[in-house]
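A single protein chain has been omitted; all remaining protein chains appear in their positions.
Presenting subunit A:
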Amino acid sequence: MTLGAGIGYVLLALGPSLALFVTLISTKPFLILILLSSTLVWLISLIVLSGFWKVFLPIKTTALWPYAILILTSVVFQEGLRLILWRGYKKMEDMLDAFADRVAKPRLYLTDKMQIALAGGLGHGVAHAVFFCLGLLTPSFGPATFYVDKCSYAPFFLISAIISLAFVTIHTFSMVIAFNGYAQGNKTDQLIVPAVHLIAGMLTLVNLASSGCVVGIPLLYVVALSTLAYCGKMVWRRLTETQIRLTPQNQ
């Protein structure tokens, strides 16, 4: 029974990512490599952050501001990392194009680029879910469960799985938005990503209040869904645009 519950938590947090992985990523080895390396990058960022915060933890006060600073530094650091990732991706794209020319294959399609961004985002998302949710799941396979005082409506594992799902969504699709924004020099897209990330992080601070999760988690889902919607709209716009532009040339 508890085994079933544990597997359920895992699937709740990672089910959509798993579906994305199986249908889209796993058929293209290169995307798997991208996914793995972006997961690794996220892990490294987490280790660096925890090394930095090790000095100050555990926070004794009940005041909110140290936590807010923690979230702020983390988000800033990870968004900085995204810029570096973008640089790396840019170089890699040139190499891939050169390589494609050499072997007389078509260059990267727009959808290819988006898939690379998606794989990178999925790597971040999966890393998030793995380290914030799955990493703590070990006890949930055992014969008991765990409730936190401040949110005692559901087991801790269930809540963290639900929160992780929201973050997986945000991380995955904000990478697509960000890469498109960088590629097109679109300021709105570039700025909306850190903003979303920061808002989502700050929303989890609501959970610190007693019973705060009743409010915090739905709000988090609003953010996640709007990220998803925004990304969908943007991709649709790009695809239709290029379709129109490219069709005459391709013939």
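The rule is short, and it goes like this: a residue touches a chain if its C-beta (ideal position, glycine included) is under 8 Å from a C-beta of that chain, and two chains touch if they have at least 3 such contacts; residues count from 1.
Convention: contacts and distances are computed from a predicted model.
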{"item": "Which of \"Translocase of outer membrane 40 kDa subunit\", \"AAA+ ATPase domain-containing protein\", \"Presenilin\" or \"Actin\" matches, in UniProt, the chain that is not displayed", "value": "\"Presenilin\""}
{"item": "Residue, one of A:Ala5, A:Ile32 or A:Leu228, that touches the chain absent here", "value": "A:Ile32"}
{"item": "Residue among A:Ala5, A:Leu18, A:Leu81 or A:Leu108 that touches the chain left out of view", "value": "A:Leu108"}
{"item": "Residue in contact with the excluded chain [from A:Ala5, A:Leu18, A:Leu81 or A:Leu136]", "value": "A:Leu136"}
{"item": "Touching residues (missing chain, whole complex) on subunit A", "value": "22, 26-33, 36-37, 39-40, 43, 46-47, 49-51, 53-54, 57-58, 67, 70-71, 74-75, 78, 91-92, 95-96, 98-100, 102-103, 105-106, 108-109, 111-112, 115-116, 128, 130-138, 142, 148, 150-151, 156, 159-160, 163-164, 167, 197, 200-201, 204-205, 207-208, 213, 216"}
